[in-house]
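One protein chain is absent from this view; the other protein chains keep their places.
On to chain A.
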Amino acid sequence: MEELKDKSLHLTAEKLAEELQKMDNYTTFYEDLQVLAASYDVSIDDFKNTLVQAVNKGSMETNLRNAVFHWLRSHENNKQMVVREEITSRESLDYLRKAQITWERRIQKSLESMCEEIGIHLSYYRSKADRDEMLQKWNELSTYNTNLERLRPVYAPKDFLEVLFSLHNPNYRMISDDMIWDFTYLPLKVKTLSELRHLYRDLATADLLLGLTTLTKMSCGSTLQGEQERIALGEKVLEYQHAPVCQEFLKLCAPRSLRGRLWTQILGSNVKSSEQHYTELKERVLNYDMLIDKLITKDVQLTACNDDQYFVFEDVLHQIMLCFTRDTDVLSVFNSSTSHPILTSLKGKPSKEAIYPPNGIIPFHGFTMYAAPICYLFNDPVSLYSTFRAFYLRYWFRLHNISSHPQSILGLCILFQRLLQRHETNIWSHFMSHNIHPIRVVFKWLMKGFSGYLLPEQLLNLWDMIIAYDSLEVLPLLAVAILSFRKDNLLQVNTLQNVDSVLVDLSSLNVMSLLQLALKGPNQI
């Protein structure tokens, strides 16, 4: 028995060691180890034992533990849960896979026709003059001159919603076309409210949640004692640098002053090499001029630049979004999803296929909003970029492709509908009787993780919950809670347009108290 345990332990260790070697921070980790091995603490006579001791004493052990934690997190989350209990990390539902492929073709076509229309290629080598200009304006890219007049976003959330609506399960015969939009026929398993209550039990039962109070007072007066204590605790947690402990701490929301560091720890975005990585990405931006740059720039302009909550960050957003397009590490998302990056033959070399854009991601209208709120947390572009990228790789990529993963946009839509139907029956039937599709009301919230709809402070509280509970399911939960909160007004209007106007201004909402309300009440939400 004991022997068997040893053996399995050994195998796990071997597997982990192998995986760790593939991780971003492996090189720095290895270097640290070499430095340690050469230090006085380690003696050549008893090399093994003294080295292990030295590792345990310093920060290396923490780093190692965190690395294992990040590896585990990213692997657990990629398991798929389908009704038939198949567990694969790739899409198992054939018709979803096909739909995704069709959708990707459409996007590719649309890119190509855009190129033709404007008369440019997908990618150029940047001229020296252009390169110099861009380099000079690197910190004020909003003034970098590109003509974007004729450019349109490739697609908007509502286009993507239509694609989801058209999904068709070949195992069912539709009774009528009207029913397509409620996704009933897709065999995705989603949580029930009581399962959500279990998942979010810490949040549901907390007496002191930081996000409940907001920044309304000018002068501070005295901070609540409970808040002081939490900040002190948080400082301590950060000192130890244990990512799992940070995650546990975050479950009750972050103090504003610690949020950036907590996120970095939990997402593992504090890699030493990120500075250098970012410089390389910048170099790649400067070398090539791509259609995708124009699309990204256009998106920053259409969204953050016009937004009174985020306009101050327009330049740094331009910068990090451009770097993002060049980041080939992002391609790792394709290992665990149905989607594929676009392949095109770039001119010049004879019919050489290349992934386009280098990170494989075609931005939709509003894509920038995945990054904008994070600008509040960091002063330097590198930390901002690393955290944004980590967030994207872990969560956001699920929100714009078709998959049966429970955290995919489809899963979240279905979860939203089930919750609304079961727990807000009044609203549900009111919508039904007026032919209003509930999902149309909230889809843009879900697809953008509410970014741009809530005040930044509220939004960051919400994103705390995503990271802390490592799940996007809080998005549909909040969506239902908001409808529930505005129920009286919603029941008085009967067109989609008027419903939208009841929900257009969410600036007065407090996310944490809404979530608590939804989780606490016996049959409420």
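FYI, a contact is a pair of C-beta atoms (placed from the backbone, for glycine too) under 8 Å apart; a residue touches a chain by one contact, two chains touch by 3 or more; residues count from 1.
What we mean here is this: contacts and distances are computed from a predicted model.
Asks: Given the options "Mediator of RNA polymerase II transcription subunit 20", "Succinate dehydrogenase cytochrome B subunit", "Polyglutamylase complex subunit TTLL1" or "small monomeric GTPase", which would UniProt use as the protein name of the unshown chain?
Replies: Of the names offered in "Mediator of RNA polymerase II transcription subunit 20", "Succinate dehydrogenase cytochrome B subunit", "Polyglutamylase complex subunit TTLL1" or "small monomeric GTPase", the one UniProt assigns to the missing chain is "Polyglutamylase complex subunit TTLL1".
Asks: Using the definition of touch stated at the top, determine which of A:H168, A:H242 or A:R256 touches the missing chain.
Replies: Of these options, the touching residue for the absent chain is A:R256.
Asks: Based on the whole complex, identify which of A:C305, A:I361, A:L490 or A:A518 touches the chain you can't see.
Replies: A:C305
Asks: Which listed residue (A:F29, A:F313 or A:F485) would be found touching the missing chain in the intact complex?
Replies: Result: among the candidates, A:F313 touches the missing chain.
Asks: When the complex is taken as a whole, what residues of chain A touch the one chain not shown?
Replies: Here the touching residues of chain A are 139-140, 142-143, 214-221, 231, 255-257, 259-260, 305-309, 311-316, 375-379, 455-457, 460, 501, 504-505.
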